[in-house]
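Written out below as structure tokens is the structure these notes cover.
The complex appears here without one of its protein chains, the remainder shown in place.
Moving on, here comes chain A:
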Amino acid sequence: MKLTLRIWRQKDRDARGRMVAYDVDGLSADMSFLEVLDVLNEQLTTAGDEPVAFDHDCREGICGACGMVINGVAHGPQKLTTACQLHMRHFKDGDTIDVEPWRARAFPVVKDLVVDRSAFDRIIQAGGYISAPTGSAPDAHATPVPKVDADAAFEAAACIGCGACVAACPNGSAMLFTAAKVAHLGTLPQGQPERPSRATSMLAAHDEAGFGGCTNTGECTAVCPKGIPLTVIGSLNHDVLGAAVRGR
């Protein structure tokens, strides 16, 4: 299989970037999208050119490191799939594929397809946790958690922090990411004491990082590789409103 890849090349944070086309041949349908980039990079390296920089690590769709806009869609055409798990059987021989980094004000491009997502860590620092210092825990069975709540918490907690939601949002909003954590912790009994302050603090950190507001377009959930539902944003609104009413 043969492809033309048009890839965003940008030397560093301050440089101007541009799309550059490369032909890659000898590909197989069983390859992952990142393995195609590996082949291209091998080709570039032996030719004495600089390989394309891209973040990746586990290559099994769970670490959240990889992320790129493939033909205009964050993580590419297959639903519920990260770029590393996207396989070439979903493309046709001779295709031209555009590959770009996440584009959002709060995610500056570092190099080529690599962006700076440290703003996500800052949102978690603002309150995306339950304060339970090591050693302070009661027996795990002290508080039963209804299965439906545990399952709902898990569903929200499945977020991998890849940033596709931000890349897809016309406002560059990270509301799905932020709300997923608020919903995960706020659904569990252990998360109740800090629930009102958590939502407001995380939201403040979200805004401060330069992410935009949510206008319910739903693009985020459409590209989310873990299928985080849009309803988590409702939980966030509920908690923020609740905190405002209580004056916290």
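Note that in this section a contact is a pair of C-beta atoms (placed from the backbone, for glycine too) under 8 Å apart; a residue touches a chain by one contact, two chains touch by 3 or more; residues count from 1.
Note that in this section contacts and distances are computed from a predicted model.
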Of the candidate names "Tat pathway signal sequence domain protein", "Succinate dehydrogenase flavoprotein subunit", "Multiple sugar transport system substrate-binding protein" or "IclR family transcriptional regulator", which one corresponds to the UniProt protein name of the undepicted chain? "Succinate dehydrogenase flavoprotein subunit"
Per the touch definition above, residue among A:53, A:73 or A:222 touching the missing chain: A:53
Among A:114, A:179 or A:214, single out the residue that touches the unshown chain. A:114
Contact partner of the left-out chain, one of A:85, A:221 or A:235: A:85
Considering the complete complex, identify which of A:190, A:217 or A:231 is in touch with the unshown chain. A:190
In the full complex, which residues of chain A touch the absent chain? 11-12, 27-28, 30-32, 34-35, 38-39, 41-42, 44-46, 48-51, 53, 55-65, 78, 80-81, 85, 87, 89, 110-111, 114, 116-118, 120-121, 124-126, 128-141, 143-147, 150-151, 153-154, 157-158, 160-161, 184-185, 188, 190-191
